[in-house]
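Every protein chain except one is present and positioned as in the full complex.
And now, subunit A:
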Amino acid sequence: MSKFSDLTRLPDARGHFGPYGGRFVSETLSFALDDLEKTYMRLRDDPDFQAEFDYDLAHYVGRPSPLYHAERWSKKLGGARIWLKREDLNHTGAHKVNNTIGQALLAKMSGKPRVIAETGAGQHGVATATVAARLGLKCEVYMGAEDVQRQKLNVYRMRLLGAKVIPVESGTRTLKDAMNEALRDWVTNVDDTFYIIGTVAGPHPYPMLVRDFNAVVGREARRQSLEEFGKLPDALVACVGGGSNAMGLFYPFVEDDDVAMYGVEAGGDGVDTGRHAAPLASNAPRGVLHGNRTYLMSDEGGQVSDTHSISAGLDYPGVGPEHALWKDVGRVQYVAANDDAVLEAFRELTRIEGIMPALESAHALAHAKVLAPTMRPDQNIVVNLSGRGDKDIMTVAKIDGLEF
């Protein structure tokens, strides 16, 4: 019997994960969230809906994604064997598409002709633009003006896919501001627009449904672990911004008490410097942003703090509410990886395994580097390689002093 069984029965009827989560939105959006919740609760156990979702994941996304033994890298580090869950091989190059496929099906069912999304690194924006193109939906993506600059390639990808990318100039001009602007759009165009949120945050029911759509990652990893090494992994490692790829990998293992889990946040220049994006690892206070209560980086006056990370996709001051609860109950350990360690992991995996990871995913790799040598060679670590690094080539080149 797992001591964490209660965790699988959340959220409660009002979208709460213990003290976290909920639905903190202005009144205009309440009916849309009620509608979405009703639609989803009806469809989540509907065999036809699930069959359509599974079909798309198999034939459009290319699932299951492999579980790859990074043998050379494991040997170099010494200690546990490292396995990479290759979400980078999905269509569009990251785990994000699992969720956008699911939400696009919901959008289709709801009959709304327009979808909107927020994006940080651009991966969720690309994944949304992709499914919108496929379903013939009008698509607009909000992206912080600073992120538009550092992720030009993804911006152009979205445009090629027919989406309109709207740079957001307010606030810190990053992911949180993109989400503010997407919420403002939604409240204005709520009758004909479906908001595809890209992470396990936002108001209920988003954290739940984004989790459910990404949980395919963990279900596959569980089955593949049994096939590949005949037992469950000893540890799971995934990066955490909002936390959707970590949630997807971890959730199907929640009741496996012997499987340790590590969520790796963006340490930026270091958690003690204040320049980071690690609300859990830094023990940020509780707060309310974007419709849910969670750990939230804010100052003494309750103003949301500026964050810093080398990776646009993790540059977010909050975190999904279910992660907040998992920290409190001790199910997952949340740590941070600093920018320099992340870059080192990025380069190392590229050179040793011929796999170029997204800078987001390189946070998980950086922690695997720390963890593996502390474990035995007969132990196994599964790292979620949540996205590929092509989009980050410009960022890394710039650090190397090159401009194209």
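Definition applied: a residue touches a chain if its C-beta (ideal position, glycine included) is under 8 Å from a C-beta of that chain, and two chains touch if they have at least 3 such contacts; residues count from 1.
One rule holds for everything that comes next: contacts and distances are computed from a predicted model.
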>> As a check of understanding, state which of "Aminomethyltransferase", "Fe-S cluster assembly ATPase SufC", "Tryptophan synthase alpha chain" or "Branched-chain amino acid ABC transporter permease" is the UniProt name of the chain not shown.
In response: "Tryptophan synthase alpha chain"
>> One chain isn't shown here. Among A:Asn98, A:Thr119, A:Asn180 or A:Gln379, which residue touches it?
In response: A:Asn180
>> Tell me which of A:Arg63, A:Lys112 or A:His290 is the one touching the absent chain.
In response: A:His290
>> Can you tell me which of A:Met143, A:Val304 or A:Val396 touches the chain that was removed from the display?
In response: A:Val304
>> Which parts of subunit A face the unshown chain closely enough to count as touching?
In response: 14, 22-32, 34, 170-171, 176-177, 180, 183-184, 187-191, 285-291, 296, 298, 300-304
